[in-house]
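Just one protein chain is left out here, and the rest sit where they should.
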Amino acid sequence: MSAEATPEALAVVPARSTVRRRRAPRRLPHGWALVREILFYLLVLIAVAISLFPFYWILRTSLESNAEVARGVGGSNGLLPSHLTFSAYSNDFNQQHFLTPLLNSAIVALGATAVTVVVASLAGYALARLPIRGAGAILAFILIAGFFPVLAMVGPLFLLFKELNLLDNIYPLIIVYLVYTLPIATWLLKNFFEQIPKDLEEAALVDGATPLQALRKVVIPVAAPGVFTAGILAFILAWNDFTFAVSFLETPAHFTAPLAIVNFGQSQFQVFYNRIDAAVVIITIPIALLVLFAQRRIVSGLTTGSFR
Amino acid sequence: MSRRWAKREGLGTLAFVVAAVVAAGCGSSSTTKQVDASANQTIVFAESGLGTEGKQTQAAIEGFEKANPNIKVSIDVLSPNSTTYLQQLQQRFIAGSSTPDVLESDVTYPAKFAQAGWIRSLQSFNPDMSQFFPTEGAAGMYKGQVYAIPWFDNPEGLFYRTDLIPTPPTTPAQVVTDAKAAMKKDPELKEGLAFEGDKYEGAVTSYLTTVAPFGGKLVANDIDSTGNVAALTWLHEAIYTNKIAPEAVTGWQEGQVQEEFTSGHTAFAINYPFVAAVAAEGGPAKGHTGLIPFPAGPGGSPGSALGGEMLAINAKSTHSPASYKLIEYLISAAVQTARAEATGDPPSLPAAYTQALFAKAPYFKQVKVLNQFAQPRPVSPSYLQISAYLQSALSSVYANASSPSGALSTAASQIKTLEEG
Partner (left out) sequence: MSAHAQPAARPVAPPRKAQRGGGGQARAQRRLGYALVAPVVILLLAVTAYPLVYNLWNSFHRVNLSIANQPRSFIGFDNYTKMFGSSEWVTALERTAAFTVVSVFLETIAALGLALMLNRNFRGRGFLRAAILVPWAVPTVVSATLWKTMFDPRAGFVDYLLGGLHLPGATTTWLAGVWTSWAAILVADAWKNVPFIAIILLAGLQVIPSEVYEAARMDGASGWQSFRRMTLPLLKPALGVALIFRTLQAFLVFDVIYIMTGGGPGVSTETLSFLNWQTFLVSTDFGYGGAISVMLVVISLIIAAIYVRVLRPERVA
């Protein structure tokens, strides 16, 4: 097969990043261009600093004792911690058995993400491509469902789950969290599918593929940025919930991570920020790794020269 | 799957939903058959607190089960955060749940729960209310009947550093002078007085601690009395005129105030007895912690605010006799003393303040004194709303956005509309 990016070639070869092909020639820019480059990297640095500095603070807090936490920057070392101690971490794992809530959160968030990605992709595709009467109404409903105030939902859902004996169980949460994830995932994917030119699909169909095959081999790879974005959004939305978890879960063994964190970080009057932050560090590292891994997949699906 | 099918599914769900709404709407019968105390049964006890408090509750439960082998107690662990705790309790009540059977309730809730018909009157069990401190029992009364029994007691008081202030102050004015003197003496001090000024319930209790000393009283129909305004003015001046308290108090809750005291940053602190236990663990305040009621001014009396937890029984519970047995066990003197030793929760029973307890933790002597002066917050089914108005007023004054008299009269008129509406 030739190296040309013809529609037929694209139809069967999953889209890859085109980034490498467009690398600028390696000579140092000068004059205005140099200034712009420097400004650019400065902006990048500022963006990273703003994003990560609070996390540095969380990390620092997790390694301090409670009294040092209260002192904050007012302590002797200012930005740097004065003493390091892992007591918060050992407390989290040994006394509080943090592993269990972590696992519970992972199960629920992954479950919700999996369901969301599949269901929202199908619906988004259908709403973008297929002649559905009342597509507008359906989209409007999906939107309302996403914006019904959670506070107004908790009470009635508690009643419902009580009747159905679904309280203190993490699995119903997977369905409940869909309320956070499905609306935005569906809208996002619908817009994505709308933007993919029909030519790609039609080329595949001309080549003899069935509509579903065309969907799988051509549309989905090209829509990969959207699908991965939707997946990441869904995961984090599901992971972060506190309101539903605190209402529906009763025994510590069934708590999700945000719930557990708040619980063991507090006694009646005291808040143990170091314990809470240690837990946050523990949670964030796998998520950050997950994102680092997934972000490489959020690349352009459309390649140069696909429309000659 | 066709669209019609999907529509049918939708209608089916809707039908179920409407039925559920109707079912939830219809209440259940008012008299429920009670299981005899001697029968084999399991009762559910809802309480907050993990950590030391949770462990101590667990130990007490085990003692109870040993003494009553036919009764098993299962613990429903709710949030240690008081607002979330209230939310969780209310959800269970609104759902008409018969569990939890026994519940822990903050001192400000029983009137509200009683009016809503969520907890049952304990009058039929003939509780002996005289065994408690004078002001505690009132918090659990509604329409002349006992609805909740004091479990443990938390009177708020004024902590001070005995090494910096050799003789405790005897008037509010003296608190100011002592604070200023201490700040001059010790460079480690960042402020003279720390108290809870964040917009939450704790601000009401720390304010309440200063009310009686100025001759005030926190009652729903006279919020803006001269005494009350004077107390709030004193606190406002502490921040902005005398500058013994920092503006940062507007963000402080009990935990921060405690840290300020136990880390040696403040000479005075308005807070609950738990601070004494933390101070004893180490730091500049170790061995130098004094605790007194807020000193009385002319025409006033020593001030302390009543906090703590009570025990009540769910109105829909079918295990009331056994539940009451659990309550009796938990409040018995020996069990309370053990809890105090382990967790620092002050007993609600004067009899539980034993010499052994004082030997282990001397500050309980001062707590016993505080209990004699502890003032309750307004006992009313609408207390939560009253508190919301008060919190807004206090927060506004501490932020220097309103005058004490202005803020309190606004709160007073809002509360009046409540009582009428």
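Here are a few things to note about the model shown:
Which chain is which? They are A and B, in the order written, and residues in each are numbered from 1.
In this section, a residue touches a chain if its C-beta (ideal position, glycine included) is under 8 Å from a C-beta of that chain, and two chains touch if they have at least 3 such contacts.
On a predicted model such as this, the values are computed, not experimentally measured, just so you know.
Of the candidate positions A:40, A:86 or A:171, contact with the unshown chain belongs to A:40.
From the options A:38, A:52, A:84 or A:253, the residue with contact to the chain not on display is A:52. Screening A:167, A:184 or A:249 against the full complex identifies A:184 as the residue touching the chain left out. Mapped onto subunit A, the footprint of the missing chain covers residues 18-19, 22-23, 40-41, 43-44, 47-48, 50-55, 57-58, 70-74, 78-79, 115, 119-120, 122-123, 125-133, 138, 140-149, 151-153, 155-157, 159-160, 175-176, 178-179, 182-184, 186-188, 191-192, 194-199, 211, 225-226, 229, 232-233, 236, 239-240, 242, 257-258, 261-262, 273, 276-277, 280, 283-284, 287-288, 291-292, 295-296, 298-307.
For subunit B, the residues touching the chain absent from view are 1-3, 5-6, 9-10, 13-14, 17-18, 20-21, 25, 27, 83, 86-87, 90, 94, 112, 115-118, 190, 198-200, 246-248, 250-251, 381-382, 384-385, 388, 391-393, 395-396, 398-402.
Note that only the chains that are shown with their structure count from here on.
By the touch criterion given at the top, residues 20, 23-24, 48-53, 76-77, 79-81, 84, 87-88, 91, 94-95, 97, 253-256, 258-260, 262-263, 271-272, 274, 278, 283 of subunit B touch subunit A in their complex. Partner subunit B is touched in their complex by these residues of subunit A: 66-67, 70-71, 96, 154-155, 158-160, 162-163, 246-247, 250-252, 262-264, 266-271.
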